[in-house]
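What follows is a set of notes on a single structure, which appears directly below.
For this depiction, one protein chain was excluded, whereas all remaining protein chains were kept in their positions.
When the chains are written out, they are named A, B and C in that same order, and each has its own residue count from 1.
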Amino acid sequence: MNKQMIIETHKHSKAIEFRFTSIRKFTEHIVEPLEIEDFTIQAIPDVSPAKWHLAHTTWFFETFVLVPNNPSYRVFHPRFDYLFNSYYETIGNPFPRPHRGRLTRPSKQEVMDYRHYVEEHILNLLKESDEELRSKIGPIIEIGLNHEQQHQELLFTDIKYNFYVNPLRPVYRKKTQSSTSVNQPLNWEVFKEGLIKIGHNGKGFSFDNESPRHKVWLESYEIASRPVTNGEFIEFIEDGGYEKVAYWLSDGWMAVKAEGWKAPLYWEKIDGAWYNFTLSGMREVDKNELVAHVSYYEADAYARWAGKRLPREAEWENAFSNQEIKGNFAESGFYHPYVGQEVENNGLQKGFGDVWEWTMSPYIPYPGNKPLDGALGEYNAKFMCNQMILRGGSCVTPLSHIRLTYRNFFQPEKRWQFSGIRLAGDII
Amino acid sequence: MNKQMIIETHKHSKAIEFRFTSIRKFTEHIVEPLEIEDFTIQAIPDVSPAKWHLAHTTWFFETFVLVPNNPSYRVFHPRFDYLFNSYYETIGNPFPRPHRGRLTRPSKQEVMDYRHYVEEHILNLLKESDEELRSKIGPIIEIGLNHEQQHQELLFTDIKYNFYVNPLRPVYRKKTQSSTSVNQPLNWEVFKEGLIKIGHNGKGFSFDNESPRHKVWLESYEIASRPVTNGEFIEFIEDGGYEKVAYWLSDGWMAVKAEGWKAPLYWEKIDGAWYNFTLSGMREVDKNELVAHVSYYEADAYARWAGKRLPREAEWENAFSNQEIKGNFAESGFYHPYVGQEVENNGLQKGFGDVWEWTMSPYIPYPGNKPLDGALGEYNAKFMCNQMILRGGSCVTPLSHIRLTYRNFFQPEKRWQFSGIRLAGDII
Amino acid sequence: MNKQMIIETHKHSKAIEFRFTSIRKFTEHIVEPLEIEDFTIQAIPDVSPAKWHLAHTTWFFETFVLVPNNPSYRVFHPRFDYLFNSYYETIGNPFPRPHRGRLTRPSKQEVMDYRHYVEEHILNLLKESDEELRSKIGPIIEIGLNHEQQHQELLFTDIKYNFYVNPLRPVYRKKTQSSTSVNQPLNWEVFKEGLIKIGHNGKGFSFDNESPRHKVWLESYEIASRPVTNGEFIEFIEDGGYEKVAYWLSDGWMAVKAEGWKAPLYWEKIDGAWYNFTLSGMREVDKNELVAHVSYYEADAYARWAGKRLPREAEWENAFSNQEIKGNFAESGFYHPYVGQEVENNGLQKGFGDVWEWTMSPYIPYPGNKPLDGALGEYNAKFMCNQMILRGGSCVTPLSHIRLTYRNFFQPEKRWQFSGIRLAGDII
Partner (left out) sequence: MNKQMIIETHKHSKAIEFRFTSIRKFTEHIVEPLEIEDFTIQAIPDVSPAKWHLAHTTWFFETFVLVPNNPSYRVFHPRFDYLFNSYYETIGNPFPRPHRGRLTRPSKQEVMDYRHYVEEHILNLLKESDEELRSKIGPIIEIGLNHEQQHQELLFTDIKYNFYVNPLRPVYRKKTQSSTSVNQPLNWEVFKEGLIKIGHNGKGFSFDNESPRHKVWLESYEIASRPVTNGEFIEFIEDGGYEKVAYWLSDGWMAVKAEGWKAPLYWEKIDGAWYNFTLSGMREVDKNELVAHVSYYEADAYARWAGKRLPREAEWENAFSNQEIKGNFAESGFYHPYVGQEVENNGLQKGFGDVWEWTMSPYIPYPGNKPLDGALGEYNAKFMCNQMILRGGSCVTPLSHIRLTYRNFFQPEKRWQFSGIRLAGDII
């Protein structure tokens, strides 16, 4: 995080207030279609209950803004610090993650009360703050809002998974988009070797893991004009992709065997046709949509099968560095990759939105990177092992949250995010 | 089940109606203090969500009474048979038990609607039934009601466990009883050797596993006048009972090590004093109360430490065969063993209610036993391995459900039932 | 153990010496066909390395005879007490059972040296002992020899399993018997109800779990003239026995699913024919042989399929109480159930030898039973939970080890012993 810039942006408490209020409201908007029963469960340890997301994002503001900066502030509930801390182990012993779904109390209503209690105190604190206090809490609030936006995305993906394991297959929100589906051609963009720069330039907010901006030498490479579609992925399946060890990383092959993978997560073959579960219920797979919910192992196997490879994260960032950030994000309210659309040109498409794109780059710190101090330093740095970088955001990422330099990361076996595949290749 | 007797008892549909209505209402009474969020979770595979109990007991009546006997009956929901079947594997593939807590839908309200829909149809069927139909469905309804009463007990024990894992330790119902606690003396009743009879005599309802009544040769034995108290069990703990391998069965010692047992379930030592979690919240252990929530292994270890043994089930039944069935049952609304009370005489006490009493008898069929036909035959027979018999009912057993000959059974490591210890010994 | 009788039997050291020497030699005879490499491994936790059996049986004599009774005795190696103690937890912390196969040292030769060192000291102690010492150590030596005979049986069954997991399928000893196979008819013997007696009468050696002799009331029952054959068991398999849940105990069905059981252990279908692995290698299943290597669950499921049940242990002992103990034991050197033989009469056959017969009786103490004092008391009593009784001995039990009253016991899922099935039924 470039502190200088954040301070400038948030000099005026009105601007902070506005962002704070609108982002917090969007979280409530996400859970609006849920029944009370839906707020509590955790189908697998990876996903968290909706109630937990609502409370944890609130706990962040209480713990890092209110408690240190408002001496008269009384915490909403003395045990919530224990219940809704996540992984900030330096400031306490968090409640075990796999057991979050065991908590029926606090009730959804109490959690909503908690949210509004903390929101009111934050807004009051802002109102009464002088410039000095604002320059202190502004950057923390900004992190808290970005943190909340990350949990907005997780709310979508966790609700999807929690609904999926129920044989009744509940519908979150009826399908809205229904344009004609078009098969978009696949082209290759070539980039020449050279010493380029990646990483955040310090203007506006960024996470600590995006810094510093630094030089990288890249060999010449090509990159696909769009991510892989469902139709292309079905070819891989039908060519025995999940049965041929030669396409797979060793750990990937073990995952295929252990988990019995035969298709992306949420896919099911019914009477010879592929269906997939969406936040609008089960429906037939649209071959022109971008494939989603594949693990890194599947993305890598697909690339080997196709005679290509995944892009390095520097290659990805370099390729999209001049593009406008627009596309299918959470704000569009579709919560699924768009059906195939006609495009204006044959160049690079869909780098942003729709699906996160797995890169072949493991998540490690940039040269010279410095994590934030104290508990907030745990935010990113301690996950820099055994995870792979994804880039570009998805159909459930808030548009206002994403950046060219944004580094998302997950373990290579994870599939419950909207993760897809863009191919790349060497030029020799 | 003695079919002859059941038919007689239920000749008159009014009597059936009354029992049906009142037992079904008691189930709803049990869940009345719960929040909507409390209905869904399953803290460990042993316990089921409250919603599941409510639906499963209803499914029983739908499946075994309505579907076969009312041709025009339409099931409430086509998937409920899959969701709420439990272990009747002969009639379908039940939803995996450990995943019952993953189901947020149907909602609590839908489950209540399901209950009322089925109840209405049962009452209509009874109303319109002739004697022949009544003699056919009467015994099935009677099993269904006894089945529901078993789940009433499980509702209490499962709610208790689900609340316990929550660090907020919710209170189910405020404590009601508060008499003075008295230390009751422990005496020994002696029974002479002889050929006695145990098992159900066929008058009134019984489960198939209680038949036939049959002869058993018993050697002379003694049996304690009352179960072991918390105070006595604390002596065992303080004498290093959980640390000395010599007291323990081999499998028991493995459980002690694997689970880290140091006291009964729900006990916690705070500042040198023992507390236990109850349906009325945490409170200090009353030394005069009967100890509860011990496994068979702990009961057996305690008995060895005390130089005694647990009773055989035939010894237990023989000892209590002339006693009136009264005591602290679910109907008393206390949901916890009574505090120590003064007693009228020094003879056998508290055989019924308060705590289930572990016997040293494994659960196997009586000589000549015949399980029920078809799917209902799965009810008891298939569990006749690796489980131990408990006798007498507990503070959350409905009084109208218990009998002298009632055989309860659980695996020797289970602790979440109100299970206690009565000692016995050989006379040589 | 009836101490009185043991003392009498062993008054004369020559008799003890002879038994000691011949039983110890038979153990070495068993391992004679092994390669040095075969002595170390442990394919699954249930089986122990041959080397461990050789050392553990020796440790017994060192620990319970030499150390307490010969002040000048120096243990062979100070760490062997830790390595070769098994479950006598009261006298130390045994080396973890599942890790016995991790020990390449001591070498086989060192273990043999250990055996001979201890043997020499035992024989010297006997030689120099007066009557008082002999009456003290005689009974312990007798237990030690019976203990060693139990491990002789385990050596056979463990070698068989350790060889089986090797794709090279080594042969332990070439097949010796080759008589013509005959299909023996199945008849039913009926026994009338009555008060009978079972348990050891105190003449000669017995384990503590066989006492005291005591009365049991038995209802009328029938018992099969011989155990179930491979041919009969194949009918069960071909009738879908392993696929129909209705035949199975609940825990049994879980084992079938978890382990993928489709036939007895060691069976394999090759080109439509059943083969089984024997200590003489793979060979085609002989339909007239008695089926072996089935779990209690399979025995119980077979009985339900056949419309029968397994015998109670008292029924079994009562049925065979007047029979001479003879049959196919370890001494015959065949190490496999005999092929079907013609029989002299249609009455009860093969109660002893060939296969252990599962009973429906869980392993619990007899009324009035007293375990041995001290560490030897761990021998049997602490296993009296979650195990089922087997009776009659098998083709790898030493004939001199078995008795009418002998109680063998294993967990219901175990299959690596030569365990078979004899049916019984109620007479109504």
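Points worth noting:
Throughout what follows, a contact is a pair of C-beta atoms (placed from the backbone, for glycine too) under 8 Å apart; a residue touches a chain by one contact, two chains touch by 3 or more.
Values in this document were obtained by computation on a predicted structure and should not be read as measured data.
Interchain touches from the omitted chain, evaluated on the whole complex, reach A, C. The chain not shown here is touched by just one of C:168, C:258, C:273 or C:428, and that residue is C:168. Among A:252, A:340 or A:353, the one in contact with the hidden chain is A:252. Considering the whole complex, the residue from A:145, A:360, A:376 or A:421 that touches the absent chain is A:360. Although one chain is not shown, part of subunit A still touches it, namely residues 87, 89-90, 195, 214-219, 245-246, 248-253, 296-297, 300, 312, 360-362, 364, 367-368, 378, 382-386, 412, 426, 428.
Listed by residue number, the positions of subunit C touching the unshown chain are 35-41, 43, 51, 79, 82-83, 95, 99, 101-108, 162, 165-168, 170.
Definition applied: only the chains that are shown with their structure count from here on.
In summary, the pair subunit B and subunit C forms a contact in which both copies contribute largely the same residue numbers, shared numbers making up over half of all those used. Centres computed as Cα averages put subunit A at a distance of 47 Å from subunit B.
Chain centres here are Cα averages; for subunit A and subunit C they lie 60 Å apart. Averaged C-alpha coordinates put the centre of subunit B at 38 Å from the centre of subunit C.
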